[in-house]
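This report concerns only the one structure given below.
Removed from the display is one protein chain of the complex; every other protein chain stays in position.
Chains: A and B, in written order; residue numbering restarts at 1 for each.
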Amino acid sequence: MSTVAVTDAVKKYDAVAALDGVTMTFRDGEFFGLLGPSGSGKTTLLRAIAGFVTLDRGQVLIDGQDVGGVPVHARNIGMVFQNYALFPHMSVAENVAFGLEVRGRPREDVAQSVKDALAMVRLGGLEQRKPKQLSGGQQQRVALARALVTRPKVLLLDEPLGALDKHLRQEMQVELRRIQRQVGITTIFVTHDQEEALTLSDRIAIFDSGRIIQEGAPMAVYERPVTRFAAGFLGEANFLPGRVTAMETGGLARVALDIGGEALCGLSSGQVGQTVLLALRPEKITLAADGRAGVNAVRGKVLDVVFSGNSTTYRIAVGEQVMVLFRQNLAQGTVAPGTDVVLSWSPDHLVQVTP
Amino acid sequence: MKLGSALLAAHLWLVLAFLYVPIVVMAVFGFNASPLYALPFQFDLVWYRELAGNTKLIDAGIHSVGIAIVNTIIATALGTMAALAFARYQFRGKTVLQLLLFPPVAVPWLVIGTAMLVFFYWIDIKRGLFAILLGHVALSLPYVIVVVGARLATFPRAVEEAAATLGATPWQTFRRVTAPLLAPGVIGGALFAFAVSFDQFVISYFLAPPGVTTLPVEIYGAIRKGFTPEINAISTIIILVSMGALLLTARFYRFGGER
Partner (left out) sequence: MAVADRRNRGAILALTGPAYLWLTATIFLPLSAMLYCSFLAKSPLVPAPASFTLKHYAAFIDRPVNQQLMLWSLELGAVVTICCLVIGYPAALALAKVIKGRWREAMFLMVVLPFWSNALVRTFSWTMVLRRDGLADQAIHFIAPWAPEFDLLYSYPAVVIGLVHSYLPYMILTCYISLQAIDDSVIEAARSLGARSGALFRRVVFPMSLPGVLAGSALIFVPAVGSFMEPRILGGIKAPTLGMTIEDQFTVTANWPLGAALSFLMLGAVLLICLALYPAARKRMEGL
């Protein structure tokens, strides 16, 4: 299908920079997630690609062509809006046919394409209904069919699943992925839901204050966050500050942790005496009721236990800090609050992040 | 609370009776044979037949309808444009402009009518149908702006953007998406403007020269001379026309075409 590229995009509203120098290339056929808190710039970027926002600086390129001066209706994009924006005065079939009709396609072609599009989103038989007669999930499918039937170069989704309840959302996530793979269209979507970004995307980019903090495959970004923000936004993390005491062979470093105890981990850059911040994901920690503290193992006391069905969350006081730990419920029973425990982890799971 | 609710509901029905009984009585007497409103009631269409021969009233009626139609076209066009500006844009002075819509509604029509009389005299616009039209449009504008504005407030903006992403040029978007969705509100505003003009008395009264009047002004003159059931007949017709227009407005204003 198509590649989309954004180079050095800047967009300011009054003194606030919604986009502060964003560069990104979206590969042909990939499902790319723009993730970040409200106001971080992700929606502004999406709308700049669509053409609703004119950049103060920088370019948007579709298939290598600068589309800066090209109006929205000439960009050949497909877009699904947060509240679907279906035409309330038209039927489902008319909604889906709209894009083809304004391009002047012959009627028989239009009818057939509409039929195929609705079949693809599994909504055959609802052609004559009006949008207000449909459920949220059905409206969303219509919006998707409408956007795809014109075979656009790129598909843009603005928080597409935000209005759906949990079960429906999970169901639609699967559907969305299936359809995207079937059509093979370059898709860029915006979400503030990190779980959704992780499940849907081939690659993601994390936004903060108008900039991309980190981008890459979901697993890579999750396991190897670069900044504290990235680590904290995608899932949960324990942050362990410390000081490098020694550098060992193989790129390993010994770090004296502020909470007490010592960690041995790989550091991207390290000097003796340097203060570092280490991120450790809660699911990577092992909990033992007995055991010895040591390197990559610290002693603590259980504060709080929350049972959540397939896992249990423990809050453990370690030194001055409270650490969080997830444990899959393989065995019966949980460790009671007040118990002294030892937390341990593998050096591979410690990630140095910039604060 | 049941007693309280029942009392309130009864009160409401009484208020409705208060509002409608006089009108119904007036209409009924238009069908009574007696020229002196004497009972017992005898159904007769004599007064409507008299009306048909009353050229003065018929001329006034034609003037009223004509002015109302022209007023509707102008006020709806101007009012819809202004409402669009208010709904789409945020600009300095917007609040002031919106406040300026109050005087035509809140200032007594007596004052507005006489002021127009004075001003038009000075800029050499003679009393007559044109002057009356000028006044009617001014009075209709705030109502059109409010009715259309209310419709615009519920207008889903995102559908216009969606249309653009689907390849529709701005004109295509307007023709196929914006206009159909706006139509109910605009029609509602138009019907309202028609009713306002058709019923308008005070402004017409001051701006009408002798011999060329609108229906309400004629009726007023007739009332001053004395009550005849012919007045009842024409009044019934007027009220049916304006209530009809207003009922249609309600349909378009609240229920719209599809929502």
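Assume contacts are C-beta pairs under 8 Å (C-beta built on N, C-alpha and C of every residue); 3 or more make two chains touch, one makes a residue touch a chain.
It should be emphasised that the depicted structure is a prediction, and the values quoted were computed from it without experimental measurement.
Note on the chain not shown: across the whole complex it touches B. Which of B:M116, B:L129 or B:L181 touches the hidden chain is settled by the complete complex: it is B:M116. Within the whole complex, the absent chain has one touching residue among B:G4, B:G53 or B:G211, and that is B:G4. Considering the full assembly, B:L97 is the residue among B:A52, B:I73, B:L97 or B:A179 that touches the omitted chain. Looking at subunit B, the residues touching the absent chain are 1, 4-5, 8-9, 11-12, 15-16, 18-23, 25-26, 29, 36-39, 77-79, 81-82, 84-92, 97, 100, 103-112, 114-122, 134-135, 137-138, 141, 145, 192, 195-196, 198-199, 201-202, 206, 216, 219-220, 223-224, 227, 231-232, 235, 238-239, 242-243, 246-247, 250, 254.
Just so it is clear, only the chains that are shown with their structure count from here on.
For the pair subunit A and subunit B, the distance between C-alpha centroids works out to 56 Å. Listed in rising order, the residues of subunit A touching subunit B in the complex are 50-52, 71-79, 81-83, 85-89, 98-99, 102-103, 130, 132, 143, 146-147, 150, 156. Taken in their complex, subunit B has these residues touching subunit A: 156, 158-159, 161-170, 172-173, 176-177, 180-181, 257-259.
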